[in-house]
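First the structure, which I've put down as structure tokens, then a few questions once you've had a look.
Complex shown without one protein chain; remaining protein chains in place.
When the chains are written out, they are named A and B in that same order, and each has its own residue count from 1.
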Amino acid sequence: MNTPVPTRGLLPEAWRVDLPVFEGPLDLLLQLVKVNKVEITDIPVATICDQFHAYLALAEELDLDLAAEYIYEAALLIHLKSRMLLPRTPRAPGEPEEDPREELVARLLEYRRLKEAAQSLAEIESLRRGIWRREGGPPEDLGAPAEEAGEIDLGDLSLYDLLGALRGVLVRYDKAHPPAYHLDREHFSVRDQVHRLLAELDRGRPFDLVADLRARSCRAEVIAAFLAVLELARLSLVRVHQTEAGDVVLYRTTREAAGEELEALAG
Amino acid sequence: MTERAEMEAAIEAVLFVSSEPVPRERLAEMFDEADRAEAAAAIDAVVRRYAAEGGGDGEGGEGGDGAGGGGRGVFVEEVAGGVRLVTRPEMNPWLRRFFEVTGSQKLSMAAIETLAIIAYRQPMTAPEIQELRSVSPSGVIKTLLERRMIRIAGRKEVVGRPFLYCTTREFLVHFGLKSLKDLPPLDELDEALEEAGGEIG
Partner (left out) sequence: MTERAEMEAAIEAVLFVSSEPVPRERLAEMFDEADRAEAAAAIDAVVRRYAAEGGGDGEGGEGGDGAGGGGRGVFVEEVAGGVRLVTRPEMNPWLRRFFEVTGSQKLSMAAIETLAIIAYRQPMTAPEIQELRSVSPSGVIKTLLERRMIRIAGRKEVVGRPFLYCTTREFLVHFGLKSLKDLPPLDELDEALEEAGGEIG
């Protein structure tokens, strides 16, 4: 099927000058319904689809970072547009024929209801933003509970607060107890790194140590890998060489590793 | 047995020092069993005292003690199942000028849309909200959790076991609602909006 390249000429005059931003694809669709002065229940799919695409094209031109949901909705619209062209099959004898737009209409109506509700909430909010509470809490000398930052009424305490609190504790604990690398050995043992390095070196290619260390997943693994290199050098299993360019290259020596030597390495 | 005037004074004092909405029953509990009916009337009296509009209309016989007539800067609002003493919204420009405060952070339209969906359809999961808005709500949900407008209310027993979200007491306070029943009905929004506006003024 051939989708015509949408042009901005399809968009309402005002949008071509100052492209509005929407809360999402449904919001854009609602606005298109409005500017075209059509009923939600009887949407001219082809027109709306073309305008939707024109909006997307213009938004892209303007480097507006539209969410992927717009693209998804655009695809749905094209699909719908094509279905509108197909002959429709009656559901059952006597019943009205199926309208491919039904689902879109239902979604739009539902969204419009919620959007109206949201707008009324927004109006209430802007009225109420002018309300101030008294500064300072209740008097503690009269038995009122001391107010301190961060305290929360038990009734209002949520899982989100609990998670935030736990995260706070762990962050503070980590700061007070900087991780010593021996804690990480459980995950990245020097022995594993020795085996990994030997396997790499046995492929016979020049081995760039810095690049290899950069490719490690975290600091703990870098440390383990580096210790492994030192061990390998100590056991004369590798030779470490610095090139004139500054690269550090490892070479495998001819010496064969004795099993127990490797076993003795830090686990 | 407590004098009615003393009751009203005590209620006013408590409302003055409490920063959160106080349920009427908790106010009444300050007094003896036998006084509870009178206490309820006293609470109403204090609420009405602050409801007196500026300009001194109506309160004719009142000039003497200087209580009436002058404009009121505070009022008792009924919210989140309780009552609290706060400034009238019209005082905002004066307060901002005096305390030299600029702008308070307002919820974005995306946040309010998501909040409306949760408020009317709670409990809701993020995928359900996305279905309704056609936009991923994850960033907005985080904002709403941080602003304490919504809370996690368990998990839904469907694939992925997503979190269920509900609105909070803070939500009621923020939007001046007595309870969730007070939400503007989805179908009679215009009417309800007028009412809500009238209540504040």
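Quick note on the criterion: a contact is a pair of C-beta atoms (placed from the backbone, for glycine too) under 8 Å apart; a residue touches a chain by one contact, two chains touch by 3 or more.
No experiment lies behind these values; they were computed from the predicted model shown.
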item	value
Among A:D99, A:E116 or A:D161, residue touching the chain not depicted	A:D161
Residues of chain A (touch criterion as defined above) contacting the omitted chain	60, 65-71, 132-136, 138-139, 142-145, 147-155, 157-163, 165-170, 172-173, 176
Interface with the undisplayed chain - residues on chain B	3-17, 26-27, 29-30, 41-42, 44-49, 52, 54-56, 59, 62, 64-74, 85, 87-88, 90-91, 94-95, 97-99, 126, 130, 136, 138-139, 141-142, 152-155, 162-164
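Following the convention adopted for this analysis, only the chains that are shown with their structure count from here on.
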item	value
Distance from chain B to chain A - Cα centre to Cα centre, in angstrom	35
